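Here the complex is missing a single protein chain, while all its other protein chains stay put.
Every chain is named by a letter (A and B) in the order it is written, and numbering of its residues begins at 1.
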Amino acid sequence: MNNDKIKISTRNLNVYYGAKQALFNINLDLMEKKVTALIGPSGCGKSTFIRCLNRMNDVIDICKVDGSIKVDGSEINEKNVDVNKIRERIGMVFQKPNPFPKSIYDNIAYGPRIHGLAESQNVLDEIVENSLKKSALWEEVKDRLNQPGTSLSGGQQQRLCIARAISINPEVILMDEPCSALDPIATAKIEELIDELKKSYTIVIVTHSMSQAARVSQNTGFFHLGKLMEFNLTEKIFKNPDNKMTQDYITGRFG
Amino acid sequence: MNLVILTLIIIFSFSCYLFGKSKILNTSRVSGKKFHSLPEYYGYYLAAWCGLPALIILFFWSFSELFLVKIFILADFKTDPLLDENKLNLIFSEIRAIAEKKFTGTIPESLIPYSEKFLSINRILELSKLVVILSVIIFSLTFAYSQILKNIRARESVEKVIRVVMFSCAAIAVFTTLGIVLSLLFESIKFFTSVSIFDFITGINWAPGRAFVRDASVQTADVENVFGAVPLFWGTFFIAMIAMSVAVPIGLFSGIYMAEYSSRKFRKIIKPLIEILAGIPTVVYGFFAALTVGPFFRIIGENLGLDVSSESALAAGVVMGIMIIPYVSSLTDDVINAVPKSLREGSLAIGATKSETIKKVVLPAALPGIVGSILLAISRAIGETMIVVMAAGLAANLTINPLEASTTITTQIVTILIGDQSFNNPKTQAAFALGITLFFFTLIINIIALNIVKKFREKYE
Partner (left out) sequence: MNNIKKEALLKKRYNAEKRFKLYGILSIFLAIAFLFILIFNIFSKGSGAFLKTEILLNINFDQKKLGLNNNSSEKEIREASFDEILKDALLALAPSAPELKQAELVDIVSIDAELEIKKFFLNNRDILNKSYEVSLTLSDDLDQVYKGNFPRDIPEDRRRFSDFQLKIYDELVSKNKIVSKLNWSFLTNADSREPELAGVASSLVGSFFTLFVCLLLSFPLGILAAIYLEEFAPKNKITEIIEVNVNNLAAVPSIVFGLLGLGVFLNYFYLPRSTPLVGGMVLALMTLPRIIIPCRAALKAVPPSIREGALALGASKVQTVMHNVVPLAMPGTLSGTIIGLSQALGETAPLLLIGMVAFINVVPSTPLDPSAVLPVQVYLWSESAERGFVEKTSATIIILIFFLIIMNSFAIYLRNKFEKKWS
């Protein structure tokens, strides 16, 4: 690996759903302002993993997360750490676009309002405009900001959700299979966007599409049955993986 | 008599079933002939032909029997121009009471021959009923028997009958609604011929008791002034609003807490416990309101130097609100649970707290469902009877003071119609006019609410 700064690092991360263990001893370093892709067959724990990074697993009653997760060197997987502060720094985009039942404008303005980021209406307008521009949606929606978010197409909805995530200026954006519900054209647009966003944000993307991982990421991790089998530069993983399993998965022998 | 005929029909049908089944079994065994359906179905076929026509005739005949007797008996009185419908009805019920030996007081001599006539007509009708039904049974059985021997497709016919019977059962719902609308409309129209609809809807003086004591000459003039239903509409609305101001906040917050905060175990215990409130008979709430809550409010009022009447809109409204809590809370809980999890996660992932998520994302998404459930609760409150009868009072006050007695549509219907009442007087008919108002009020609210809830469910399911 190279000398990039480490943004998030996990050590001995174990996750349990009730009695069932979902993740085993994950040690992973995520580089700042890089795209890290997590691949693996479904049910391998990659989604569970990124949900640990902004403590979204807290929502699930039976889920227990053990181990250390450090963001910029400070521990976040502790009871007394404020989850809302973490989530303000680490945004998330979900598998299915989930715009709120509000107008496009209010969807974006939701985060800044909650966190008190805008002191005046003008500032808020600016944040909304910037977020939509960054997510390459501004041109398409600037004339209909008052329409409900749900009136957009699937791809637009997902970009709206990305805009919503960046509206509060996070440091990290977690993407949980953001293109799985989209058609190829919308997918291409999102991938373009990810390329653009990595200039200012650290991005972690879970994907089931290996070609997508190869296209957008710099580092790739391969998960299998709750274990991190291999983590390396994307190029290396796809051309010359160390692990036999990784090789089999990438060449399509299972998965 | 009806019971005897009914038993006869049942016995006949059952034996027809056995006969049909064994007949087919025998025939096919003896002659080796193959029948289209299983032997049971021929049994059912015979039984249906034996029982159904007879039952239908029995039903309609029994319902119209007294009606026919009345026409025969009153034919003699019809010629007298002095007797209006009201008096004719009275005469008929007297004759009937004499005939059934239930008449109290001295029996008017003039009516005795008619009571004998009543009995004889009745006897003739009963006998002819028996004869008609028996002959129908014989006719339809001979027909059905000949059909069986022709090896018809018994199963298909039986199944067709089953479908028709089931359809008629479902259609009862429509007939009930029709019955409600027609019976209410029929009396209301009579009412509105003597009292103008305009006065009823806009009048502010409600004193139907006075319409009763006038003699015929002044009645029409005064009747118009005592049937102003505005105080009742107001009272109904007012008490319903008091109830909702108790039920909505408590119900809403309980529902939200159960859906969003409580553990599964806690919810499993609490939800049925709260729902018990809706299962307690309303008369119990009425008793509680009249004997405990009313006096309690009065004592508090006295200590505060307020004049609280012991039957007050407040007591009735608050207790009604308690009763309605589960309607709001359980539906809110259901509706909130129907909101997709992804919306919540989206909001939490931005760093919103749980309550922010609920207030700004979940509730707006669930709003149509919640509005629907509140509307249904309002319709319950408007139609609720026993609590207001027992605790709200009878005075038709047009007041915004919740500490005074107040009256509602339902209370007045009960007060007018409780005990003996003679039809064909404006007071009784007024109750039906109130009934139809109530029916349409609640109907409109229900239709709107059910539609909203349906649309909401379609959106997320």
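One rule holds for everything that comes next: a contact is a pair of C-beta atoms (placed from the backbone, for glycine too) under 8 Å apart; a residue touches a chain by one contact, two chains touch by 3 or more.
The model shown is predicted, which means the values in this text are computed figures rather than measured ones.
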{"item": "Option touching the unshown chain, where B:Met386, B:Ala430 or B:Ile452 are the choices", "value": "B:Met386"}
{"item": "Candidate in contact with the missing chain, chosen from B:Ile24, B:Ile73, B:Leu184 or B:Ala392", "value": "B:Leu184"}
{"item": "Which residue of B:Val30, B:Leu82, B:Val174 or B:Leu304 touches the chain not shown here", "value": "B:Val174"}
{"item": "Options B:Ile24, B:Ile95, B:Ile325 or B:Val361, residue touching the unrepresented chain", "value": "B:Ile325"}
{"item": "Interface with the unshown chain - residue positions in chain A", "value": "82, 84-85, 114-117, 119"}
{"item": "For chain B, the residues touching the chain missing from this view", "value": "63, 66-67, 96, 155, 159, 162-163, 165-167, 169-174, 176-177, 179-180, 183-184, 186-187, 249-254, 256-258, 261, 270, 273-274, 276-277, 279-288, 290-292, 322, 325-326, 329, 353-356, 358-359, 376, 379-380, 382-386, 389-390, 410, 413-414, 417-420, 423, 431-432, 435, 438-439, 442-443, 446-447, 450"}
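Here is the rule we go by: only the chains that are shown with their structure count from here on.
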{"item": "Centre-of-Cα separation between chain B and chain A, whole angstrom", "value": "57"}
{"item": "Residues of chain A touching chain B in the complex", "value": "54, 56, 59, 61, 83-88, 91-92, 94, 96, 98-102, 110-111, 114-115, 161, 164-165, 168"}
{"item": "In the complex with chain A, residue positions of chain B that touch it", "value": "263-264, 340, 342-353, 356, 360-361, 364-365"}
